[in-house]
Structure formats: structure tokens, C-alpha cells
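All protein chains of the complex are present and in place, except for one that has been dropped.
And now, chain A:
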Amino acid sequence: MSSIYSDAPPPTPVLRHTLAVIVDNEPGVLARIAGLFSGRGYNIESLTVSETQHEKHLSRITIVTAGTAAVIVQIKAQLSRLVPVHRVTDLTVESDAVERELVLLKVVGQGEQRLEALRLAQAFGARTVDATLKSFVFELTGSSDEVSRFIELMTECGLAEVSRTGIAALSRGADAL
């Protein structure tokens, strides 16, 4: 006995879950959710938020988090008890969700490096949304892994700047939230 608290529990396997949280679009709601995660020591790997039903003032927050099975259950329960939260859906449990992310990526360079960047972009199916004699801005939508791979390859081809949106996710099939 060396503390007035008990010892830390032994480590348990960590799982990655994608949660869809439908909330009232009111001031402070994002701070409430982000604060819940930091206050209780949960992880946020990705978080996206946008109003999805304007007339009902509803926003959809997609959170990718990681934790032990017990922590994931707690995260869902803690989110659910927030007053402005309507519902919390665990897309990882309820279905094999469709997860997509968008990246905007700027490469700067000339000569062979520039051509290689363009070839890679074509191979990944990225769109060219801006071009100058010295630069390109590419847009790619795909899974997080795909996006990460694209960025990694582009580091060899004059990568200057990256902006990722984080994950948007929907369940497969006819059922809707």
C-alpha cells in the first residue's frame, strides 16, 4: 500500500471503433464532446462534424476512437448521457461501415519529380483541382489507409502541404439512423 488509490489495472487489448453521434447543433456541443474525451482520458483518432439536418438543427459527429472493450462501452454510455446528444451508434459493431476520407494535397516541384507526382495521382484516381507551372493541388477520396499511402508516396515527389478531413462514415444496407 503506497497510495490512497488502488493500483492501475493490467493492460488489455485496444480496439478501434467508429461512432456516429447525432447531436443538437447548439453552441458548445463540440466542446462538450471533445471535453468529455479529454476529461475522461479517452482517445480521439479522428473527429468530423457538420450540420446534416438544417431544419431540425441536427449535426452528425463521426468519431474514431480506440480503447479496450470496456472503455468503448463507457465512451458510448458517457456520450449518451450528454443532454444535447440524441443518439450514439457504434458503426463498427452494428455493421461493416463505409468509411471515407478526403485529402487535399499540394506538391511543389519541376521536371521528372512533377511528372511522377502526376502519374501517381492518376494511378490513385486523384483529381487535379489546381495547377501552376510549379505546383499541383490534388484531391483524393478513399479509405484512411488509401489516403495515408497516397500521402506517403507523395513525400518523395515534392509534398508541400496536406489537409485531411477525417473520417465520414455510414452503415451499409438499407437501414438508416
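Quick note on the criterion: contacts are C-beta pairs under 8 Å (C-beta built on N, C-alpha and C of every residue); 3 or more make two chains touch, one makes a residue touch a chain; residues count from 1.
In this text, contacts and distances are computed from a predicted model.
Per its UniProt record, the hidden chain corresponds to "Acetolactate synthase" from the list "Substrate-binding domain-containing protein", "Acetolactate synthase", "Heme exporter protein D" or "NADH-quinone oxidoreductase subunit K". From the set A:Q53, A:S80, A:Q113 or A:T155, the residue in touch with the chain omitted from the display is A:S80, counting the whole complex. Residue A:D7 is the one among A:D7, A:E55 or A:D175 that touches the chain missing from this view. For the chain left out of this panel, the touching residue among A:A31, A:L133 or A:A174 is A:A31.
One chain is missing from the display, and on chain A it is touched by residues 1-7, 9, 24, 27-28, 31-32, 35, 39, 70, 73-74, 77-78, 80-84, 86.
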